[in-house]
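The structure under discussion is supplied below as structure tokens; questions concerning it will follow.
Every protein chain of the complex appears in place save one, which is left out.
Our next item is subunit A:
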Amino acid sequence: MSKQYQFKLVLLGESAVGKSSLVLRFVKDQFDDYRESTIGAAFLTQTVTLEDQTSVKFEIWDTAGQERYKSLAPMYYRNANCAVVVYDITQSASLEKARTWIRELQRQADPNIVIALCGNKTDLAARRQVTQEEAKKYAEEEGLMWGETSAKTGEGVNDIFTAIAKKLPLIAPPSARGATRGAAGAPARTGVDLNKQPVAQNEPCNC
């Protein structure tokens, strides 16, 4: 039997660095030059199958624009198993913003969270403001994974998600995680399911 895992993954980063575009590329292999933020998606899911046939299902949460005016709710990264913190390699200010998010995660999120720093828009390398060395050095100091991507061409996108998928099952035993909603192989949630209809209609009496 191959093993299956499910993890909650959140995206963080300054507005317009390409968070939604990365998700769209990873989940649907699409790109849109003039896309508006996704309307109506609670979260998207995508499964990565590793060489040893382990499959890792990501429940991917996008910010829905709530980060724009510093109004992201803590529930967003609560319980997240992994975070992709995105900056735009053509905007050095976006790396500063990424650092702020990483500090926030280190302070507030689950201590075992896997964080990947992701430099997006490598197709615009001619306008590069953030060098690979600078970002890599920072990532190493903070113990983060690091990679560069282009949501536009697709370069590096699967690589970064696959790298996270490889790291996760090693770090988190499947029984010790939160973001699982009845996926095959994943532990069932311990709480009550509101969507389930009551079994017996009514006990005639409580007394």
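Here is the rule we go by: a residue touches a chain if its C-beta (ideal position, glycine included) is under 8 Å from a C-beta of that chain, and two chains touch if they have at least 3 such contacts; residues count from 1.
Following the convention adopted for this analysis, contacts and distances are computed from a predicted model.
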Undisplayed chain, where the name is taken from the UniProt record, one of "2-oxoisovalerate dehydrogenase subunit alpha, mitochondrial", "Cullin-4", "Sip5 protein" or "Rab GDP dissociation inhibitor": "Rab GDP dissociation inhibitor"
Which residue of A:75, A:126 or A:170 touches the chain not shown here: A:75
Of A:9, A:48 or A:64, the residue in touch with the unshown chain: A:64
Missing-chain contacts mapped onto subunit A: 27-28, 37-46, 64-66, 68-71, 73-76, 78, 107-108, 178, 181, 189-192, 194-195, 198, 200-207
